[in-house]
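A protein chain is absent from this complex, but the other protein chains hold their places.
The letters A and B name the chains in turn, as written, and every chain counts its residues from 1.
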Amino acid sequence: MRTRRLAPAALLSTAALALAGCGGGSLSEDSGGGGDDSVTVGLVLPASGVYEPLGVDMTRGWELYLEQNDGQLGGRDVEVVTADEGEGPDVGVPATTRVITQDQADVVVGIVNSATALGVKEGLASSEVPLIVANAGADDLADGGEWVWRTSFTNGGIAASLGEQVAEDVGDEPVYLMASDYAAGEESIAGFREAFEAAGGTVAGESLTPFGTTSDYQPFLTRAQNSDAGAIYAFYAGAEAVSFVQQYREFGAAEDLPLYGPGFLTEGGVLEAQGDAAEGVQTAMHYSNLLDTPENTEFVDAYVEAYDAQPTTYAVQAYDAAAALDAALEVSDGTSGADIAAALGEVGEFSDSPRGPWSFDEEHNPEQTYFLREVEMVDGAPGNVVQGELN
Amino acid sequence: MGWLDANLISVLNGFALAALLFLIAVGLSLVFGTMDVLNLAHGSLSLIGAYLGVALVDEDASLGVFVLAALLAAAVGAALGAALAAMTSAINDHLRQALLTLGVALIAADVLRELFGSDPERVSAPAALAGSVDVLGRPYPVYRLSVVAVAVVIGLVLYVVLERTQAGAIVRATVADRGMVEAIGIRSQVVLLGVFGVGAALATLGGLLAGPVLGARPGLDSTVLLLALVVVVVGGLGSVRGALLGALLVGQVQTLGVSLLPGQASYLLFGAMALVLLLRPRGLLPSPYAHAGGHA
Partner (left out) sequence: MRRALAPGLVGAVVVVLVALPLFLTPYPISLVTRILAFGLLVVSVDLLTGVTGLPSLGQIAYFGVGAYTAGMVGVHVTDNLVVQLAAGVALAALFALVTGAFVVRTSGIVFLMVTLAVGELTHRLADGLDAVGGSNGLAGIPPGTVLPGGEPLLIAGFVYWWVLAVFLLGMAVALVVSRSPLGRAMRGVREAEGRLPALGQRTYAVKLAAFVVAGAVAGAAGTAWTAQNRFVSPGDLAFSVSAIALLSVVLGGAGTLWGPLLGAAVVIVVRDELAAYVAGYGELLLGILFVVAVYALPRGIAGSRLRRVPSVRPA
């Protein structure tokens, strides 16, 4: 009996000794990568969950840039390790931990979800690994701190760019505000309201709709219709944007309330699913695949040839993240996280981006032009036709 | 525009939502009532129906095409239901049924994602029912009104079959006491297979009919499953009337409730369910035939 009880103990001890052979240990400060001349990039993008379509577009944008540059950034060989960001921080934070501890990434690129970005921010800073955010829009994410850089947008920034334009369009009539009830929606409404009211606009009312669980916007649309509003400002993305715009049409709000919002409302696959229901919706965004510049035409052609699909703003954000890293590595002294972070501060303006010229501002957010886009039928399919520049 | 008019639209819309929820949830309830199987792949069946709509119904589809798609969805559902019945027949423990059917749901979700991609898709209403009619001075989608009519017809047929036919009597007897039915020489396995098939057919049919309202996208399966679970538990497991009442209640909570208490919208559904279950643990209209039905 006694020996039988001891058997498993002996087995486990043996296993422990075997593990010891693997060496390592986790009781000392972990020094990041950066030992050699090649760069390890941790690409953390959603491969599952509701943000997967964004992950697909962004992976394409990233890969297209690398392909166009023979797999090198700043003249250095690049090793890319990928991890699935999933839907929220419960998956995204451990995934990011994996690329910096296990794969020894020198820099992390990607991150769609703002909560995930905020969740990994401190860990990256204490590991001295810079983060190039290629989507997450939380206003406070990039604050000029050494380690966070962003090639996408801020929720408040996009929203604010629409304020003056809408105030001008609606004249004396107030506007009804609607958004998904989570941080991005609140920031979007706050950013728009401030700019809109500063331009003399008035707000008729506001509805925050439960995030991710609302399938029927009729109760909220009816409130907007019953108010004295002359237009609606709405922040929605993904499947929510599809349902919202479709119901905006079906319940007749489209007949007398023009719809404005950040470009996520009609971007990429979302617009495809909305079809002609989205016609006439006006959005603010820092990119449209229909932007008529030589840089963009070249980009769109290359993208379509590579993937047989139209690029989205998300793809451009990742493409530009690769461009930013390229420029930084060009001027960087080495390949450690600290070297890259320091070099990102010296990259200056990106003049040949598909979105037009942009640069990092002092908070490390992109200083860029926002465009007013309107959904029109182009060759039988809806497209975001650029109407002009906002700002 | 008065307060009353606005909320009447919400009430009407609540009926449309209830109609869809009833179609989807009644199968879940019957399967639980007769087979004592908790089928967590029920939401996947609905999503399969919705994706069949994506594949078969294009923007200018005629009513005939839509009806054919609906019949096909029901047939696919019946086949899948029979397969699920066979898979679960040897497993009598609710928790292991949950493990199995949720496993199936996870697999189905990834297969659908492979086939249809991860972008949200729109399902078109048949051309004849697209557009809106004027209800109380406001445009209202014709399609949603038609859904209510379809659900009423299907609900009536179900009720008559269950309450007025011999097959229905056997099903009711199986709910009450499976052993007894076997003792009088009826093979309850056949009854159970039939019920699972019909329940699943209604779920895929409901999913397809819900397509033009809810769309088709990854994740819709679990949203629908949760709603259906709430409907059948609130209504009372194992009864058609319970599922109907549950669907009506959930439909109104999601529209009229949200319209009246927009600030609390997130909490309404589960708050209402918790309240009902604490006051009436067996649901509002538990099946008069079902045994205690409370164990898991």
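Just so we're on the same page, a residue touches a chain if its C-beta (ideal position, glycine included) is under 8 Å from a C-beta of that chain, and two chains touch if they have at least 3 such contacts.
As the structure is a computational prediction, the values presented were derived from the model and not from experiment.
*Asks:* What shown chains does the left-out chain touch?
*Replies:* Output: missing chain touches A, B.
*Asks:* Using the definition of touch stated at the top, determine which of A:G42, A:G61, A:G74 or A:G119 touches the missing chain.
*Replies:* Touching the chain that is not displayed is residue A:G119.
*Asks:* Which is it among A:Q102, A:T297 or A:S351 that touches the chain not included here?
*Replies:* A:Q102
*Asks:* Of the residues listed, B:L71, B:A86 or B:I107, which one is in contact with the missing chain?
*Replies:* Hidden-chain contact among the options goes to B:I107.
*Asks:* Would you write out the residues of chain A that touch the absent chain, in ascending order?
*Replies:* Touching the chain left out of view, chain A contributes residues 5-6, 8-9, 12-13, 15-16, 19-20, 22-30, 47-48, 52, 82-84, 87-91, 93-94, 97-98, 101-102, 114-115, 118-119, 121-123, 126, 138, 181-184, 186, 210-211.
*Asks:* Name, in rising order, the residues on chain B that touch the hidden chain in the full complex.
*Replies:* Given the touch definition above, chain B has residues 38, 91-96, 98-100, 102-110, 222, 226, 229-230, 233, 237, 266-267, 270-271, 273-274, 277-278, 281-282, 292-296 touching the missing chain.
The criterion applied here is as follows: only the chains that are shown with their structure count from here on.
*Asks:* How many angstrom lie between the CA centroids of chain A and chain B, rounded to a whole number?
*Replies:* Computed from C-alpha means, the inter-chain centre distance equals 36 Å.
*Asks:* Per the contact definition, I'd like the list of chain B residues that touch chain A in the complex.
*Replies:* 1, 6, 9-10, 13, 17, 59, 113, 117-122, 132, 138-141, 213-215, 217-220, 223, 254-256, 258-259, 262, 265-266, 269
*Asks:* Would you tell me which residues of chain A are touching chain B in their complex?
*Replies:* Residues of chain A touching chain B: 49-50, 52-53, 56, 181, 207-210, 213-216, 218-220, 222-223, 225-226, 238-239, 242-243, 246, 250-252, 255, 268-270, 272-275.
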